[in-house]
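Of the protein chains in this complex, all but one are displayed in their positions.
On to subunit A.
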Amino acid sequence: MSYAIEMRHIRKEFPGIVANDNITLQVEEGEIHALFGENGAGKSTLMNILFGLYQPDQGELYVHGKKAVINDPNDATRLGIGMVHQHFMLIDKFTVAENIILGREPKKHGLLDMAKAVKIVKELSEKYGLDVDPYQKVEDITVGMQQRVEILKTLYRGSDILIFDEPTAVLTPIEIKELIVIMKRLVSEGKSIILITHKLKEIFEACDRCTVIRRGKNIDTMSISETNPSDLASMMVGRKIHVQVNDAPYDPKEKVLEIEHLNVLDSRKVNVIKDLHLSVHGGEILGIAGVDGNGQTELIEAIAGLRKVKEGTIKLNGQDITNQKTRKIVEAGLGYIPEDRQKHGLVLDFTIGENMVLQTYYKKPYAESGVLKNKVITKKAEQLIQEFDIRTPSEKTLARSLSGGNQQKVIVAREVDRSPQLLIAAQPTRGLDIGAIEFIHGKLLDEKKKGKAVLLVSFELDEILHLSDRIAVIYEGNIIDIVNPKETDENELGLLMAGRKKGGAES
């Protein structure tokens, strides 16, 4: 039997780094094949080669057993290969339908036939259970829906080999479950799928086989039924992984963050934070659990000064920071790991070094009399690259060319290193590999031990339960309960997040 996809001895170099070094990948017809490896191992690169975005320096490609040359995405599409990219390829100002049909537009008398486009999108969306609104602009829809749009794009082009590059990193647990159902349905229709993910749970739930790569090299390919999560994890990082636990005693100090009567509007001018009260103490990690869209984003943006507060006060270290300039708030002691790393966390066209000093560049020792001290910045960056294991040729590399997970590490390194009084960590381990996650967890716990306050927002209930000293459940813009992680579990949290107060009463 021939393979749906066979990539033989692929090599790809970038300036200063061999991203793929003699990698072979064989995907059987009708399977879900996991591609598993550390941040920067070369997974996206390999998939971009398969999709025709990069040209390999060496190696051969076979599609359904036939040798193929893929010079650009057009060739890939013709061969039935579709890709959902790690960073979405969507045009914000276009509608969902326009994004899907772009490049293969339905026409009537040579003109765009949008009515037909909408009809096609609706049909496809029903057939595969991918719920989207064809008329909405992409900039107005949730990340989950954006992802469904990406999948529909490939299906519209009739792809039978689908590449998913870390589709679950940006999804909520419920959306992940739905996605797995969808992938299984696609496979049962005869399609083959390559899935990149850092989450072992998904690999064991969804995949048939798995290929592990490390630092650009093949490690092994195996059947999922013949392995187990901990073996797979150590195979990927090449060492045993120590799980970090929150074992330091809970000894809360004075209030660092104090929020009272907070009201905030979202972009559509709807009141999404309603009279919210919350305080975080030094020496504790407060986790915020909640279903996406219940005001988490707006809450942290309001604290960070990125969104206007309509009513109420926010105090940091006793200082009123309500509606202050972000720099003021940062100087008052805020560190912020934002949800969207490319939009708010990094200047993609700056070097890693420059990104490392984004909040501190104007102060000693990074600047003196208004002149940047490049040597000091370089040294700092090199130290952080070393400490946080950021995979890059040098600190002069542009943030843009880093792998997704390594971009995330740059932000975390910068914020944690400043050791702020209050650290807001929003989805801090999004897109990170298992090794890196444990490392970051360790760093957050260190902050707690140092007596700093950490506000953790995450969709990963595991992460919340694991690290928090207290868990605040947010529902429809309000903290409806605060629970002790030692006395609760995923089920109870799940119910609370759905708006049910303890004792089963509907709120």
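Rule of thumb we're sticking to: a contact is a pair of C-beta atoms (placed from the backbone, for glycine too) under 8 Å apart; a residue touches a chain by one contact, two chains touch by 3 or more; residues count from 1.
Just so we're on the same page, contacts and distances are computed from a predicted model.
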| item | value |
| --- | --- |
| Hidden subunit of the complex - UniProt protein name among "FAD-dependent oxidoreductase", "Anti-sigma factor antagonist", "Metallophosphoesterase" or "Simple sugar transport system permease protein" | "Simple sugar transport system permease protein" |
| Which residue of A:Y3, A:F36 or A:F51 touches the chain not shown here | A:F51 |
| Of A:T360, A:S401, A:Q421 or A:T488, the one touching the omitted chain in the full complex | A:S401 |
| From A:V69, A:I91 or A:A248, residue that would touch the chain that is not displayed | A:I91 |
| Residues of subunit A in contact with the chain not shown | 48, 51, 53-55, 72-74, 77, 83, 85, 87, 89-94, 98, 102-105, 107, 110-112, 153, 400-401 |
